[in-house]
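One protein chain is absent from this view; the other protein chains keep their places.
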Amino acid sequence: MAMNGAPHPLQVHRLPQPNYIDFVRWVPPLSALDRLVAAAVFDSSSSTSALQILSVTLTQTQTQTHPADLTLQSSWPSPSRITALSLSLLRHKPLLAAATADGSIHLIAADPVDLGVDSVGSGAIHAGPVSGIDLVEGGSEIVSVGDDGRVNLVSLNESRLSHRRVFDGNGLVGFAAAKWASPAEFATGGLGFGVQWWDNRKPGGPVSQFKGNWARGTASGIVHSIDIHPSRKHTVIAGGSSGTVFAWDLRWQQQPIILSGVATGEAQAHSPLESEVWEVRYDNYMHSLNIGNISSSRILPVMTCSEDGILAVVEQDEEPIELLAEPCAINSFDIDGQNPSDVICSLEWESIAILSRP
Amino acid sequence: MPDLVSDSGQSSVVPLSPDSPTPVVCPLHHGLKPPISRLSLSWSRGNSLRVSVFRKPAEDGEAGGKVVEVKLGDGDGEIGDAQWRRIAYGSVSPFALLQSRKNSMLSMSRVSASSSPYGAEWWDYVMEYSREINVLLGGQKLPPSSVIEDPKTVLKKVEEPNCLKAAWELMEIFYADKQIQTWTPERLLDWLADYDSLLSGTQPTVHSKLVNFEKELVGLQAIEEDAKYWEAISSALAVGWLDIAVKMLRLHGSYQLDQLGSRELENGLVEAVAVLISKMPRMRPGLAPGKLGECYKTKPDFIKAWETWRAQITKLDCSAFWVQCDHRQTREGLKNLLQIMLGNANILSSATCHWIELHISHLLYIRPFTMGLESMYSLAQKCMQLKPMSSPHKLMRLLLGILGENIEVVLAECSRSFGPWIVAHAVELLTAGSTQADILLHEERYNLGGISMEELHRLVYAQVLSSHALTWQIAPIYLTSCMKQGMGLLEILLYKQPVQHNKILLKNIEICRLYELDNVRSKITKIAGVHQWKHGKKGSGVFWLQQARDEVRLNRIAQQLFDFVGKSISDESFKQWEGLIELLGSETRTAGGLEFLHKYRDFKRSLQKVRDGIATAAAQKAAESLILLMKNPSTPHRFWLPLLYDSLKLFNWQECPLLNVSQTNLLLNKLQGLSMARLRPDFIEADLPPQALSSVRLALATNLGRAILEE
Partner (left out) sequence: MEKPVATLDKGTTCSSWNYCGQRLATGSIDGTLAIFDSIDPASSSFTCTYRSRVREVSIVKVVWVPPEYGDAVACICEDGTLSLWEEVVDDTKSLQWKLCKEFERSSNQVLDVQFGVSVTGLKLVSSYSDGYVKVYELLDPLELKNWQLQAEFQNVIDSVSKFGKAACLSASVSWSPQRVENQQLSFILGFNSNVMQLNSAKVWEFDQDHQKWLPVAELALPGDKGDPVYAVAWAPNIGRPYEVIATSTSKGIAIWHVGLNPDLDGRLSIEKVALLSGNEGEVWQMEWDMSGMTLATTGSDNTVRLLQSNLNGVWQEQVAFEPTT
């Protein structure tokens, strides 16, 4: 694995939390002074779940300021465990969508003044746990998918969430991830390393799909997370079982580009990532300036977190850069949109890590 | 928590006490109105026991029963659950690192065939381990009381002491830290300074004395008049808290500017004693900032310095100035302090409260050159006689076990007072520090099922970890460090995880992957597959059964599809099983059955196209598929009629006959065969309308006629 060859080192701050953290997301700051985080938490002693807004308290040392603590600002009690979390900005206000284990979805708005969080609408949408949701950028429309094989478009109608079922797999398929590509198109991923591309305007089923081969036994797996770059809508990045990260380009649908893991290709001699990849996200950090210079067929860098505790940046035909190697799983992470050098992750051992890259 | 034993709630139901005469009786609160009719038990994961309590049926609107969960050996009042988990998480890495170092050293020694497997660096590793664990045990940091230091604050605390940390440090001092063997008494002194307050709960200590005095201090004007002032200083000095003793001495009235002139001599004596106290020679490499004394690293230097210091004290003691000092309390108080430093046993005894304090004072002033555990132990016995305790504190029981060099007592004490966590982790210190412990802990015992005590304690701790949803994933680290039974328990633990939740299942599978437990992996994926299949998630079900490589069940599923196809099917359900065929893949199952299903699917598809439009080309294709199917020997006879019946439309095709003469004849022959087969007893009647056979025959006849005309 390539060493992080930066001049000054990466800073990592691990902050133990009183709860298990299912998901973390940066919340775009409401004022210049705040660093805010949204966390889906689970309290094992009371068996309760909540969505919390936490502010990062900074400590000044001689040379720098670093995160010292997370302070609870507000909390929204969730009726059951949060299974997916998405965030968007609606008229400059953070809007959060939380999906839960009982199949319901909740839209939660954060108040810019007192940082309070309140549900603005909710609804029972899925049978069984919702496994993936995504809020459309700058809006409140949600795409949600579940183990039940259903794909729903959820929208807010006078404090109620109503949904339109786009597809019902009748239990034959199971989805685990969803992501908007544009206000009309989105992608989903799930069992058997499958990725599907949908278009609102063309109902009835996916417009195109990549079918992994199920019968490959352990060489097959589940796509847990997908991402689409706003400037590269034709490419879907998917991360899943056995350290698999691949890019599926709509222009060359039959040949996904394997960035890591076994996926559908030949088992590689060694794969830096071996266990479940829980989340993938395009990493804008290094390439934010010169994205236009990169050939559109080249896959942009992708950050991944995995069950074996690795947070890494994966690039096509290059050794991944390992940012963090924890003794426990990294269950979710987020890259700060405003300040892409900062990454936040939730760790299995009831803690949050904040990284700031050089 | 079931209060299995005396003072701590840390019950560990560990087989350790060689003869516990009577079982502990604990209440089990269920909150139901009596009468109770019966109980029912079930062990959950790890050591959590679930007890169902059933009430006798009564018409009183009360619940019919309750299920209560009792977790054994888990958490006591001192450390909260969340803190316990933090300790559990934090100790994984140091433990795993030490194990891997141990293993590599063992394998190195096997190669080099040297006598001792552990080199000098082993001690560094053990100490590193011990320190990392020690840091984890740090209590709640107390907020700084005030920015400006209050001159009247005698005791300073940075963190809340806790017994667990105190116990760990005791074992570190006596077993792990080989560097300090020469200055153990000084370490014990430091230890007591940190943890004396913990002992105050059961009986008075120097610490509680000082706390009480500190409270009074604010109200006192001329404190040197007060006997308590001198008592407090003597006590602090006796247990070696030199900085406190000096600080308090300097609160003496003679230091005040307005009195300096009139009490010059008195002040000189006070200061002389203060200087002597702060110059006390100490057998230790260094001191924390703010602590007093002069350090000596080697024994000869120390002895020399000690003798000089003692001579200075004796000289001061015999000084003529005392006669001139007319402040009685000061004179007596200071003289008393000199006596302490000269090692006057009676005065030491009256200055200290707890036997361990007396013990420390003896080590400091009477037997400064004492080293061995044996002499410390006999001294402890003596001190306990002088200052008996009503019920010994758990830390003292532990200390006595250590001083008495009785590993079994130490282990039993750790286990019953501090719980399975400390035992599992302290074993590393114990075995490093004592050959006796090493042998005792690694000896395989038939009574324990062939495992060693070390392994037993790891298994017990792993059980505690297993019983909590957030810590079970740590248990494998400890289980895999067990030579004999760890894997067995790990397999059971993994098997007992709820696999219908994908995330837990995947985390579980990851553990199987790490430890190459393929059989467990296939077991749990099988359970997941069956669960999903039966709960309507057929896709997931097939996926997990494929992961489990469960050919038996997958074949059964293929068989079920097969049976399903036998019936004429609607478009909707066609979609259903078409999806399933897709999922099952193309691997051969049920002897060519799947091949048939695939062909049948193709046929159905083209038939559907025919229905949608009236394209003759499509119909032609469907007819070809039909012929292929009917010719294929793998097509089961029972599908013949449904296939033909589905194809009625093709036979009656308006534009042209789709089948030629020979094809039609083939189908007619099959139909003939079918009519014959119907007479056999094992014939399975297809789920079709009764006139199906005749309508097919009629259609085929029509087609034949047209085909003949065509040719």
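Letters A and B mark the chains as written, and numbering starts fresh at 1 in each.
Keep in mind that, in the parts below, a contact is a pair of C-beta atoms (placed from the backbone, for glycine too) under 8 Å apart; a residue touches a chain by one contact, two chains touch by 3 or more.
All of these numbers come straight from a predicted model, not from anything done at the bench.
From the options B:S197, B:S361, B:S466 or B:S625, the residue with contact to the chain not on display is B:S466. Among B:I79, B:I340, B:M453 or B:C512, only B:M453 touches the chain left out of the display.
On the side of chain A, touch with the chain left out of the figure occurs at residues 20, 42, 44, 47, 49, 80-81, 101-102, 170-171. Not every partner is drawn; the one left out touches chain B at residues 1-2, 4, 11, 13-20, 23-34, 36, 38-54, 57, 62-72, 75, 445-451, 453, 459-460, 463, 466, 469-470, 484-485, 487-489, 491-493, 495-499, 501, 504, 519, 523, 526-527, 530-531, 533-536, 552-553, 556-557, 560.
Going forward, only the chains that are shown with their structure count from here on.
Chain geometry summary: the mean Cα position of chain A and that of chain B are 29 Å apart. Residues of chain A that touch chain B in their complex: 16, 18, 20, 44-45, 131, 147-149, 169-174, 176, 191-192, 211, 213-215, 217-218, 220, 222, 241, 274-276, 307-308, 327-329, 348-351. Chain B meets chain A in the complex at residues 81-82, 85-86, 89, 92-93, 96, 468-470, 473, 502, 506-507, 510, 513, 536-540, 542-543, 546-547, 549, 576, 579-580, 582-587.
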